[in-house]
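The other protein chains are all here in position, but one chain of the complex has been omitted.
Up next is chain A:
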Amino acid sequence: MQEFVELIQAAFFGKENNQRSQAEQQLVNLKHQLPNEFFQNCSSVFISTQLDSQTRVAAGTLLQRCISYEQGWLTIGLDVKRKIKDELLSQLISSDQNIKKSAASCLSGICAIELPRQEWPEIISILVQNTRHESIEIKKAATITLGYICEALKNQKQSIDKTESEKVLYGICMGLQGEKQIRLISIRALKDSLQFMDQVLIQQQVRDHVTKLLVESAISQDSEIRLAALECLIDYTKSIFDYLEQYITVLWSCTQESIFHKDFAIVTMEIWQSIASEINERQTVSNRTNLGFRKTQKEALQLVAQQLIQAVLQNLLISDEDEEDDEEQGIQEAAYKAASSISEALGNICYQLYLRFVENTLQSQEWQNRKASLLAFSSMVETADVLELFQFSNSAIGEFIKKLADSHKQVKYAAGRVITRIAENYPLVILKHQFADDYINQFSQFLQGNNKLTKYLLWTLVNLTEAFRDDTNNQFCKYYDFLITQFATVIGRQDFQDGSLLDIAWVGIINCLQCIKEPQTIKKYLSAFGQQMVAVYSQIGWQKEANISGLLSAIHICFLRLVVLGDQCDIQLMNNFYSLIVDYFKKIQTVTQDGFYAISAIAQYSKINFKSLLDDFMQNYLEIGLQKKLEIETFKGAILCLADIARSLQFKEFSKYLKILEYLIACVNDSQVNRVAKIALFICIADIVLIAEHEAEPYFQAIWQLVKSGFTASIYFTQNKDMAQLEYYENLNDALLNCYLCMLHAYNLNKIPYIPLYQTIPDFCMFIQATSDKSLTPTVEYIRLSVTCLLDCVSYYKQVQGQENMSQKLLTSPLLISLLDMLKQYSNQSENQQLIMLANDLFKSFQLPQYLN
């Protein structure tokens, strides 16, 4: 025992690094070898009153970590568990606050594991009972523990039974009526418990009761309690969102005072912003899924809209003369966000209220009013694609532009802000305005002055360039050259703090380049960029860094643009720019993602001609990038560059590098390699296989194993929906589907079905089945790729002897039909139309009625 105490002391308080890590290692070994003894020892040290508080708390911390780490608690015997629990409970009433908290923390860790498994149901009852205990210390300890349990459950995204939740909520409600300390803890516990209270709060009586208690706290004269209650309301309103109409007036009356109070205004407006955002979010989801949307919340919000909006707009007037950064967290900014969400939620019902405010304040003597006016309008046009907002912007834009010359700088900034927003969401207001040329000219003037205005007007112009891509009638091409020149002036500036504005200016240039339709013009710019690339090394610091990155990106875009325009490869151009990029690598003595992107575009432009550069590039540069497995950006750049080169060449030229597949496969299997890079690896493997065709046959099994583990991982994710990871898995799915598609087309040649691939179809279908459900709102790209793969499976395997039915069965499977139904919604895209036609042809070939006519 003494030995164990010394180990803990050495591990936590040892002076030497060496000593500490040795002790840690010994503890870890003990835990693995004798888990029961280890846990018991920790607990014994923790409760030992002979020991000093510091050592005991250390033992508690160790215990708590080991309970939670990989659910270590589950590795020990029932008797030991029971004993430790009792020991921990006994410490809840310790007079030492630290020991008490540590005990509560350990208990919460145990609860987070056991409660979802229904292994320790009585604990809640014990704690809840104690929330009514006479001893204030016991009451407090019980409440703290309940709070910790809620927090632990929340952090581990675990849930508990409805009956247990009810008990927890009962305990919390007891606390909400207790002394200040207990009340504060309870409010926090309520906030943490909300994620598993859905089923409890469905009950009207419970809901009414909890709301009443919370609302009372929200108008408490004690500012700490009030603040905590208001903070809790932000989440609580979401939990009772389905019944919002029952509580909207009481919510308003409990916040209408706080909203004007400088200490509470921010959090109060956040409550209302969060309600409005929830309405907007549900509206968006319903638009995406065609599931129904109840209007009751919007109608509920409407009940208090007038007073609420007035209050929020009022808060917009709170400006600070000295405030340098107008977008910092403050009452005004909170008001801006709330105004924006509420305007989006209520739409045209509320516009008049905003407009009246805007009109009354825009020409005011007070600069604060003029600024608020501009901010109010800006908050409205945060919402895109609303006809009315387009019209309002159209009639007001001239006035806003005049305010760029206001006498007060903060008004100027606000004008910049609103114009930027209009340019982002309603670019045609400016581009199609009768004074468009004049406006764009005026905006350009600001690119050379005050940094802050430069920022706004630069964004304005860049936002306008975003609209160029949809310019089918070519009406804006007159601005391309002009704007590129304007953006170039920003790039030359040295008086900024960092390179972020240069970065934005390059975005503007790239947007213009992407719309140019004459190869000659692109080449003119390329030659200019080439010259600047030579000169850029003499710049310094962030300017050099941003401009190198911008130039390389612009070169990349130019070459890809030439690809899109179908320009024939000019060998000299290829060689010149290749040398330019390679010189860049030599100068900085390493390789970068920026450089790889540029090379990849040159390769795509040069197609087969790139073969003359292939060996030099592969051996002297790409090789280095491919080795940088842990530098994710460079590594990804190298991988995708390799993919693009492979696709641009014919296999004959690339064949000697085929063995690289082995390395790529090993990288996917390497747990050190970042999962984002793995997506690029799949894409690269897909492209190489696609051109290598049957030559890649030796790698088939290895690649299929990779794809299959990707499928499994994606299914696993889908079953444990973790929205924070959604984007990654969407991208992974696209990469997997692309890889499978490329395999289908690489291995099935000349109408000879490749049987090993045929045998993977059931696994593939399982993957699609698990990931394509409508409720998962699959992306268009995902649907398109899935349909493509399935249809190709059908057509390739029609000829497999004895399995003709299988092909037809796949074609008529509910899986494929439902995917086609989803695809049909996007049939305005020509590639999707083509797919539907392909499906129809297949139906026809089986003498089945066509899917769509």
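We adopt the following convention: a contact is a pair of C-beta atoms (placed from the backbone, for glycine too) under 8 Å apart; a residue touches a chain by one contact, two chains touch by 3 or more; residues count from 1.
As a convention for this text, contacts and distances are computed from a predicted model.
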Next item on the list: Assuming one chain is omitted from the figure, identify its UniProt name from "Integrator complex subunit 11", "Importin subunit alpha", "BHLH domain-containing protein" or "Protein HIRA".
Entry: "Importin subunit alpha"
Notebook entry, point to check: Which listed residue (A:118, A:759 or A:829) would be found touching the missing chain in the intact complex?
Noted result: A:829
Next item on the list: Return the single residue from A:133, A:261, A:493 or A:675 that touches the missing chain.
Entry: A:675
Note to self: Of the residues A:195, A:442, A:514 or A:576, I need the one that contacts the missing chain.
What the structure shows: A:514
Next item on the list: Quick one: say which of A:68, A:145, A:553 or A:606 touches the chain that got left out.
Entry: A:553
Item checked: Residues from chain A at the interface with the omitted partner, ascending -> 470, 472-474, 503-504, 506-507, 510-511, 514, 549-550, 553, 556-557, 560, 563-564, 566, 593-594, 597, 600-601, 604, 630, 632-633, 640, 643-644, 647, 668-669, 671, 674-676, 678, 683, 686-687, 690-691, 709-710, 712-714, 716-717, 725, 728, 732, 738, 741-742, 745, 748, 751, 792, 795-796, 828-831, 833-834, 837-838, 841, 845
